[in-house]
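First comes the structure, then the notes that go with it.
All protein chains but one are shown at their positions in the complex.
Letters A and B name the chains as they come in the text, with residue numbers starting at 1 for each one.
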Amino acid sequence: MPFSLLKYGLNKDYPFEQHADLPKPTELKPHYDVVIIGGGGHGVATAYYLAKYHGITNVAILEKSYLGGGNTARNTAVIRSNYLTSEGVKFYSESVKLFKELSNEFDFNIMYSQRGQLTLAHTDAAVRGFRQRAEVNKHFGGKTELIDPQQIRELVPTLNMNPADMPVLAGLWHMDGATARHDAVAWGYAKGATQRGVELHQLTEVTDVIVEQGKVTGVKTNRGNVSCGCVVQAVAGHSSLLAAKAGFKMPITTFPLQAMVTQPVKPFLDPLVSSPSLHCYVQQTGRGELVFGGGSDPYPLYSTRSTMDLKESLLANAVELFPFMANMRLMRQWAGLTDMTSDYSPIMGLSPVDNYYLDAGWGTWGFKSTPICGKSMAELVASGGKVPELIKPFSMDRFNSFRQVNEMGATAASH
Amino acid sequence: MKMMNCPLNGLRNISEFVHGGEVKEMPDPNSCSDDAWAEYVFYTENGISVVTEWWLHAPSGYWFIAERHTGSDEILKTYDPSVLFNKRVEFSAPVTEGMA
Partner (left out) sequence: MTSMIDNSMRLNAPMGLLLNRDNAVEFLFEGQRYQGYAGDCIASALLANDRWLMSRSFKYHRPRGPLTMAGQDANTLVQLGGDPNALADRTPIAPNMQIEGQNYNGTLDKDRDAMLGHFGRFMPVGFYYRSFFKPMGVWDKWEGVIREKAGLGRLDLNFEPEYYDKKYLFTDVMVVGSGPAGLSAALKAADGGAQVLLVEEMPLVGGALAYNRFDIEGIEADRLRAELIAKVEAHDKITVMVDTVCNAWFTDNYLPLIQGKRLFKVRAKECIIASGAYEQHVVFRNNDLPGVVMCSAATRMMKLYAIKPGQSAVVLTGNDDGYLTALELNDHGVNVKAVVDMREGAAPMDLIDALSKRGITLHQGYTVYEALAEKGNKRVKAVDVRKITAKGEVGNASRVIDCDLLCMSAGYMPAYQLLCQAGAQLSYADDLAEFTLSKLPEHLHIAGSVNGIHQLDSVMADGQRAAQLALNNLNLSDELPGKVSCSVKPNFDWPIFSHPKGKDFVDFDEDLQAKDIVNATRLGYRDVQLVKRFSTVGMGPSQGRHSALPTARLVANSTDRTVTETGVTTARPPFAPEKLAHIAGRIFDPYRRTPMHHRHLELGAKMIPAGNWRRPAFYGDPNERDACIHTESVHVRNKVGLIDVSTLGGIELKGPDAAEFMNRIYTFAFLKQPVGKTRYAVYTNEHGVVIDDGVACRIAEDHFYVTATTSGVDRVYRDMTKWNAQWRLDVDILNVTSAYCAVNLAGPDARKVLETLVTDTDLSPEGFPFLAYGEADVAGIPARLLRVGFVGELGYEIHVPSRYGEALWDLLMDAGKAFDIKPFGVETQRLLRLEKGHVIVSQDTDGMSHPGELSMTWAVNRKKPFFVGCRSVDIVMAQPQTRKLVGFVLPAESKKPEEGHLVLEGDAITGNVTSCEYSPALKQIVGLAFAGINSSQPGDHIYIRVDGQLVEAEVVNLPFYDPDNLRQEM
């Protein structure tokens, strides 16, 4: 038994005040150097790195609901870097590196679990695309291989190699693929940020953004107004709505993304397995539950209702991939809101409003970028608007010059 | 499953329909600015409100217009596109020499 548990167990009065991960609520101050709108993983990570690396601690994170309650709470916790473009792979590889250190950095276990991710190719086109992704990954030092059906059988012996009459032709085996306790990532960042003096204000909704002469100067909230030096908007699922308050449009459309989970059973599946052709993704959590995800909903909507149609098609395909799963029991389905861009890449950097920085357009792939996005956004803020090289390709004005970063093929149903 | 009222086929399951995006006015492609064109192509309102959208009833290949609330998903009305598009659209010739 680890020492830390003995320590808690032998202490009758545990938990003491100093054990608290998050401070008690406080009043809003009239001014902050930095206001971060959105207390999800990205927002708290940005605050954490601002405090840790740049000594900027007069920071308020304003969260309209509860810490990590948006897509941080709803995603299926996939961590991977097997993208297609150089820009994408470089960016996400940095994230994977940071993730591995987080538990020790936070002194809080995020249960990072490197299980490897297997993506299945059922068509020649997929094989070509996967080979390219494997090559791009290897080029940047990632561990990704195109593997053949025999190797797939050895990795996942329980997989049906001819699901829905779509034989598995090859697989993209991404050894860096991992998962983590998604909530814990937000909590760990929040703990680290608040211990350094950052304020986390939950149940604090930004109702308007104050822009004067093209420059943001403050925000209005349900708890009063605050002035600020700059704003970081990190509100996945609601990016366009907040941008509208700041006075500009975004190249984003918001779609629900649904996922579902079964009752726990004894572990039998280590890698994360996905089939883009069958729009199906599955992994077994540390608790023994199976988590399934698929494609986004077919039309835009700001509602997290569940649908029968998606559940039927997703689970039919899941049972095709793993026939014995027919006997599993589904326990819960839910949804998140995803801000989709036309090139399936995020938007980070400057906005049409001065001192108003964007962290948006994260579609279905935001969780895995949490550390590196937070780190880059902190750099951007601390430098007073100098965009770090790593995120330059993801500026919003790439759409105005038609220079998109196309990750469509590397994103479908893999999250 | 959600139902939608197709102006041609009546009340049908939403799975029979394909979303076709917001009804947007195209700026004159031969005279507008690059930014105006990029805004038309990529940028959206994407608000929580009633939006006017294109929908296709896929089995019959029929496009129509729906007014739908993007927060509640309530479909307020659906109608034939001729209500909004009732006359032949013409394009003016390019003002600059394009590629041959």
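Note that in this section contacts are C-beta pairs under 8 Å (C-beta built on N, C-alpha and C of every residue); 3 or more make two chains touch, one makes a residue touch a chain.
Quick caveat: nothing in here was measured; it's all calculated off a predicted structure.
Undergrad: Can you say which of A:Val44, A:Met328 or A:Met396 touches the chain missing from this structure?
TA: The missing chain is touched by A:Met328.
Undergrad: Which of A:Leu315, A:Val353 or A:Ile372 sits in contact with the chain that's absent?
TA: A:Leu315
Undergrad: Footprint of the hidden chain on chain A, which residues?
TA: 1-2, 4-6, 8-10, 14-15, 19-25, 65-69, 73, 86, 101, 103-104, 107-113, 122-125, 127-136, 139, 146, 158, 164-166, 181, 183-184, 187, 202, 262-268, 286-288, 305-308, 311-312, 315-316, 318-320, 323-334, 342-343, 401-404, 406, 408-409
Undergrad: Using the touch rule from the top, list residues of chain B that touch the missing partner.
TA: Listed in rising order, the touching residues are 1-3, 18, 20, 29-30, 32, 34, 37-38, 41, 54, 56, 61, 63, 73, 81-82, 85-94, 97-100.
To be clear about the criterion, only the chains that are shown with their structure count from here on.
Undergrad: Approximately how many whole Å separate the CA-defined centres of chain A and chain B?
TA: Centres of chain A and chain B (C-alpha means) sit 31 Å apart.
Undergrad: What residues of chain B sit close enough to touch chain A in their complex?
TA: 1-2, 14-15, 18-19, 34-35, 38-39, 41-48, 70-73
Undergrad: What residues of chain A sit close enough to touch chain B in their complex?
TA: Residues in contact with chain B: 240-241, 244, 249-254, 298-303, 305, 307-309, 342, 399-402.
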